Every structure is written in C-alpha cells, then in structure tokens.
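Next up is a structure, given as structure tokens.
Showing just some of the chains, left in place.
Labels run A and B following the written order; every chain starts at residue 1.
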Amino acid sequence: MLTEADRPGPPGTTLFDSQIGLALRRWCAPALDLPPHSDPETYLERRAELGHAEVHRRLLGASGISTFCVDTGFQPEPLTCAEDLAAFAGGRGLDVVRLERIAERAAVDVLTGQIGVAHLADTVRARLAERTPSTVAVKSVAAYRAGLALPARRPTDREVAAATRTWINEIRGGAAIRLHDPVLHSFLIWCGVEARLPVQIHVGYGDADLDLARGNPLLLTGLLRAIAPTEVAVLLLHCYPFHREAAYLAQVFANVHLDLGLAINNTGRGSIGLIAQALELAPFGKFLFSTDAYALGELFLLGATLFRRGLAAFLADGIDDDAWTAADAARIARLVCADNARRVYDLR
Amino acid sequence: MLTEADRPGPPGTTLFDSQIGLALRRWCAPALDLPPHSDPETYLERRAELGHAEVHRRLLGASGISTFCVDTGFQPEPLTCAEDLAAFAGGRGLDVVRLERIAERAAVDVLTGQIGVAHLADTVRARLAERTPSTVAVKSVAAYRAGLALPARRPTDREVAAATRTWINEIRGGAAIRLHDPVLHSFLIWCGVEARLPVQIHVGYGDADLDLARGNPLLLTGLLRAIAPTEVAVLLLHCYPFHREAAYLAQVFANVHLDLGLAINNTGRGSIGLIAQALELAPFGKFLFSTDAYALGELFLLGATLFRRGLAAFLADGIDDDAWTAADAARIARLVCADNARRVYDLR
C-alpha cells in the first residue's frame, strides 16, 4: 500500500528503496519509539507488536491534523468511515461524496428494477440533495475512467438519457458496473455544481490503472471556463507532474484551487521542489494541504510532515532572500494549511 | 492588470497573495520612496498621490531598459506607442507588428469594399513591405486563436484564398473580425519570413482566454523545420510551462530563440528556477530578456529586476561550483541581456 505500484519490484530491490520508503523510516519510526532511519525489518516488527489500532492512534495523532475530509467511496473494500478515522487523531471527520459511486448505486437500482432507466439522472440529483450535514464536497474520478477531456458545457437531459441507456445496456450485456462515459462524468460534475458543493477532481498522478496522459488538467480548460461563472469551487487534486499546469488554472480561474495530495507522500524529500513549483503561479489563497492518505496511517503522518517541511523551506528561503517578510510567511502558512480549506469547505 | 486572472479571487484573498504581489511590494515600493514590503494600501495610496506619469517615469526609469521593442497591436484599447513608452525611461522605442492585426485591418477593407476578397493576401504582404524603419519584428498570436498546430509548409495561394473567403463570409454572417484559421495564421507567419523580419510567436502561458494545451511549442515543430532553411529568426515568447520544450527547439534549430516574458513577472522569486531550466538546453546565444509588460509600469521594473536577479543567481552558482569562470559568466550575461537582441533585431 506504500506506493502506487500494483506488484512488487524486481528481485533484489525493496519497496523501501524509494523516496517514500526513506521518508517513512525517517519520520514514522520515531512515532513508534524507534530511532529515525530504523531498518524496514525493525520497523515492521515494532508495527506488528504495537497492533494496528495503537499504530494508527500514534501516526494520525502525530500528524497534527484536526479536521479530516475523507472520500470513502473507493471500492470494492469497505473503508473506515470519516468519523472513525478522525477518532484516531481525536479530530473531526467530514465526508466527500464520490460522484461515480452515487451513479453506480443508481445503476444497481435500475438493474434491480427499483427505478426506470429514465430516472437514473433524477435519482443522482435527489441523492446529492439529500446529503447529510457532514458532506462537504463531491469528488470525480473521471481521470481514471474516461480521462479529463470531458464535454465543456453541461450535457442536455437528452444526452444524459442516451448515455445512461448505453451504459445500462453495456452492464446488461455483461460489463462491470463501472461508469466511464465522458457525458456522464460531465453530468455528475455539473450535478455537484448545481448542488453548490465544492467539486474535487482527481488530476494527474495515480496508480497503474490510470492513463496519465488523459489526466492532464489542461484537458479540463473548457469545462472550467464553463463552470467559472457559477463561482462554485473546483479543487484539482494531486496534479503531479502537471502541477504547474494546475497552478496556471488556479491563477486564471477565480474558483479553481489545487493540492499536491498523493505526490507529497510519494516524492518524499523531493516534495520541497513540487511545492515551490506549484507556488510559482498559484495564488496563496488557492493552494491547499492534503495527504490523500489511504490504508496506511503512515501516509497521514508523512503527508503532514513533508508538506509542513516543504512549505516551511519555501517560505524560509524567501525570508532569507528578503523577498518577503516573516509576517507574510506566517500569513501564507495559515492560508495554505488551514484557512483556505475553511473557506472552500465552509468549515466553522 | 497584475495577473492573468480576469476576475477577482475568492473573498478573503487578495491579488497581493501571490508571488507577483510579494515581488511588487519588495521591488516597486522603493521606487516610490516607500520601504520594501510596504503593505498594498500604502502602496496604492502613494501611487495615486504621485500620479501615473511620475509613477511610470520612476518605474520604467529604474528598470534600466534602454531599448523597447513593443507590440502595440493588442485590441480593443488604444495603447501607448513604442516611442512614448520608451520616453518614460529616456530610451528608444521600436515596433513589433502584430500579424493578425494587419490581416484584420485588411478584412475591414474587404468588408467596406475598398479591396476585393481576392486581394486580402496581397494587401497583407504589401503592408508588411511598406513597414516603417522602426519595425523590428512581426508577432503571431495564433496560440490564442487556432492554437499552434499550424500547417507546416507554406500554404498555397489557393489555400489562402479559400480560407480568406471562408473567414470573410463568417464575418458577413455576424462573426467578430477575429482571425482564427490555422491556414491564415501559417500564411501570416510565412509573410513575416518572406519579409525577412524576425517572427515572434506567443507560446504557452497567457490569460484565461487561452487554451494552454494548444500553446505547446512542440506543436510548431513541423513549421519550424520548414522555416529553418530560410534562416529567418523565430522567437518563442513566454513558453511557460513548456520552457524546456522551447529550449530544446532553440537547441536543435539554428534560427529558433526563446524568452520567458510574462512568466518572469508572474512567478516572482520563483523565476530563478525557470531561468535555470530554460538554460539547461538553450544555447546562451538563443535566450533573450523580455518583460511582456503591459498596462502597469510595475511590470517593467519587476521583469527587469527579477530577470537580472535570476540570471545572476544562475551564473553565480556555477562560478561557486567552479563549473565556469567569472569571465564566462560576464560573457553569457552580455549575450542574454543585450547582444542576442541586438543581433536578432539588427539593433545598432
């Protein structure tokens, strides 16, 4: 679970021979009472000895994160809910609703005859309208399915109906219940916009299941231009290696934001350079912290530690060079590490 | 006017929360007799108090730029001419002719019956031939219109005639007088080549009106290969975030050059990294200084200051590391800051 690879590396190499592996040994070992840089075997033994609950309490607690906005829509494994996850750190858990999952559940309702195929779109809209008070955003994983070259304007009811019929027929013909039509992905994003919920979009970096070329955020330019007048916040997640492109979009569209998510963990100490590059163009009010942590408590602590260190290095370099003041740096750190998220997700 | 965004950012954020905002407070405040890092309100008050003529005299004067090559073809606002602009700094003003504007003026002549549609191409050629002695280059903004995937070989007269008729018919049908046909953009660039004027091409970074993916300079590869034998200089402007790609083109094509224009201002202190990346592959005789300054005097001072500091940091790092000598560094600085432009634009 430590990297985006889906099988082990070649013989003679280990998962720990990577930036994230070195970062784990440096930053997570002390949280388990081991010296920094402990070797993998020692780390894994101590981890097993403490047990997963204690390990997660320590790692999440040491992350210093107090509010967790969590997408629990990944399938097929059932995931810890946001509230239980946050409890490891004594924090608050809030929900991010995965749009494709809402649609896929509605597809099951069509297949089991509970609703007609013509009502799938309305069912999706209704479920987003019925959301719980803990829902703070929606999320699209179109990058993994159809890619980001989505129709720019909101699809018409007729287009949505036709794409829905095609999709349901595919499933009836034996295909997996996996939404992958550009019109439907665009429809879902527009549903989020209409519900006036911040829309998170997976961009760039991910696992081997992805076609990274189709995850370039510039492919979203037309759609972002169409959404801009609604002023609903859009959040481009991860973005690597297209983080400069994402930062450009965050500069020119008032409602677009970005984070580096997954890329911070995986690039380890290299994340210092990524943060500096994202902040070449991204306004400081548009750049957010995130970990994209999943499955391993280590990813929360690494995401938080590496991000803080990278942002601190960026800000300290500018102070040393008299490019900005310590007061400017403190204000930027507050925006990026907390206030931007409070504003975008309307956290009180 | 300070960034490429076309509307204000979210509530609670300001335009000054960005690299360019911090750079302005650092470097422009002293030119208005204020301490470095003055807050935005103080800066704006002092700026209003001095009045725009005095502000521009100070900011352009402090930039140290002596020769201004200016594209005054941006529409619809009338712009200060090159000569008047240069006068603020006691310098010399020279003209860069925007190719699309020449064609759009000829289109007006067609529409008002002054010339026949079949004569638009010849009229464009004639106007380029009649240029004033102060004209040093032409410029294409195809990146904003059709994108840079332009026909590589010079369009035939028949192709130009057909594209012209289509365009004029569109305008007669109610479209804006805005050239946007790849054949006509390519034709215009070839007109510049035939007139043996250096051809500037907007590449990469710009405002929200742009589709940045279509501004990748690698899309120009075929056209550059076709132009290469003419030995007419081509200048790729701005280029971010495709500056490495542009530098590659400047290495492999003897007549291709690049600058970072707009990206220097907007990335503030981050521009140090951009300059170093452009100079990974770009020969030192192919990299030029520019500001792309427009509307605000601050952009001239920032462009010049940040570029000098970034280039100086790049050169000093190499001296410290014994990678090159101080004499090498001085020679490179002269090429990049002055001699390359003198050679390309034939400035005496």
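Criterion: a contact is a pair of C-beta atoms (placed from the backbone, for glycine too) under 8 Å apart; a residue touches a chain by one contact, two chains touch by 3 or more.
Not measured: the values here are computed from a predicted model.
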(message) Taking the 2 displayed chains as a starting point, can you state how many identical chains form the whole complex?
(response) 3
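Quick note on the criterion: only the chains that are shown with their structure count from here on.
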(message) If I superpose the C-alpha trace of subunit A onto subunit B, what rotation angle comes out, expressed in steps of 5 degrees from 0 to 180?
(response) 120
(message) Suppose each chain is reduced to the average of its Cα coordinates; what separation in Å results between subunit A and subunit B?
(response) 36
(message) Considering only the defined contacts, which subunit B positions touch subunit A in the complex?
(response) 3-15, 17-19, 22-23, 25-26, 36-37, 205, 207-208, 211-213, 240-241, 266-271, 273-274
(request) Within their complex, state which residues of subunit A touch subunit B. (result) 216, 218-219, 221-222, 225, 228, 233, 244-245, 248, 251-255, 276-277, 279-286, 318, 321-325, 328, 331-332, 335, 339, 343-344
